[in-house]
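With one protein chain withheld, the remaining protein chains of the complex are depicted in position.
Here is subunit A:
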Amino acid sequence: MGSPELVKVIATFDSPFSHRAEAALRLKGVPYELVLEDLRNKSDLLLTHNPVHKMVPVLLHGGRAVCESLVIVEYVDETFQGPPLLPADPHRRATARIWARFIDDKCTKPLWLALWTNGDAQEGFVKEIKENLALLEGQLNGKRFFGGDAVGYLDVAASPFAYWLEVLEEVSGVSLATADEYPDLCRWAKEYTSDDKVMKCLPDRAKLLAHFTAMKDRYITTARSTATNCLPA
């Protein structure tokens, strides 16, 4: 058998979506090269391989590009040997996918707006994200991980809440998920971030904190403008 094809991940250090791609590779034991991107000055590599969205992460496998973090996680699961990230049973696979979509469609935007807006609008977003986090937490149902005994697809999908949330709460001064209110979720967050493979692709906390702090004003401006342009559902 020839040497395995080279794997690269185009990422940014602070993005939880980039983390998803790296976590999937590390959980499968696949070596890869990390290519860090400056989104203010996008590289030809990124623009060539993700011309549609021009976003990270992008997985390059033998020169072929896979875009969208959850698509990447499934691709990694299907392509490489190693512990499966999705369960075998079709219904359980569907359930994991439904909740991963829930995170991307229903949690990331209200989370962002809850952190950076103010007044009545903020109250609304805080209520929304707290409700949705409670629903997500319910999926743990006493298990160590969403995937059961081992880290799986939904754990990787939920990683923004395992690590980035707490740093963003500190920078914004907005408390969304205390251990009292979300004991299972907070316990899971510790388990997830303690996993020896996952740990290796979590960004340095101090660096992340400094980065978000530096970006805070910009986040506030764009969030408040997004909130006023929100159409009724």
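Heads up, the rule we're going with is that a residue touches a chain if its C-beta (ideal position, glycine included) is under 8 Å from a C-beta of that chain, and two chains touch if they have at least 3 such contacts; residues count from 1.
The rule we apply is simple: contacts and distances are computed from a predicted model.
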Subject >> Identity of the absent chain, which is to be given by its UniProt protein name, from "Glutathione S-transferase", "Isocitrate dehydrogenase [NAD] subunit, mitochondrial", "Phosphatidylinositol N-acetylglucosaminyltransferase subunit Q" or "Auxin-responsive protein" >> reply: "Glutathione S-transferase"
Subject >> Touching residue (missing chain; options A:Glu74, A:Glu137, A:Asp155 or A:Asp195) >> reply: A:Glu74
Original post:
Which listed residue, A:Arg64, A:Lys143 or A:Lys190, touches the chain dropped from view?
Top reply: A:Arg64
Subject >> Contact set of subunit A toward the excluded chain (per top definition) >> reply: 52, 61, 64, 66-68, 71-72, 74-75, 78-79, 90-91, 93-95, 97-98, 101-102, 135, 231-232
